[in-house]
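The structure is given below, and queries will be raised subsequently.
Missing here is one protein chain; the remaining ones are kept as they sit in the complex.
Entry: chain A
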């Protein structure tokens, strides 16, 4: 067995349609350059993308699943942030 495991990289791909980079999966590689090469082979075999980002998984800070409730509560209670909260008279047409 190898002495040390290659770090894990999270892979983000931007597709051709002008959308933002999107997380597609992860892979192991010794460095960023190899991670991009490997990401090309693992995640873009069918023209899925025109740009690749890789980020070391250990560099990602994530919100904690157990604090999901309190963390997102402020948005939950603000239904007036959605357009559907407001009733517009039908005769006015589309707004």
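Going forward, a residue touches a chain if its C-beta (ideal position, glycine included) is under 8 Å from a C-beta of that chain, and two chains touch if they have at least 3 such contacts; residues count from 1.
As a convention for this text, contacts and distances are computed from a predicted model.
Trainee: Hey, which one's the missing chain according to UniProt: "Ring-1,2-phenylacetyl-CoA epoxidase subunit PaaA", "GMC family oxidoreductase", "ABC transporter ATP-binding protein" or "Sulfate transport system permease protein CysT"?
Mentor: Of "Ring-1,2-phenylacetyl-CoA epoxidase subunit PaaA", "GMC family oxidoreductase", "ABC transporter ATP-binding protein" or "Sulfate transport system permease protein CysT", the absent chain's UniProt record names it "Ring-1,2-phenylacetyl-CoA epoxidase subunit PaaA".
Trainee: At which residues does chain A meet the chain that is not included here?
Mentor: Counting only chain A, the missing chain is touched by 1-2, 4-6, 8, 25-31, 34, 41-42, 45-46, 62, 64-66.
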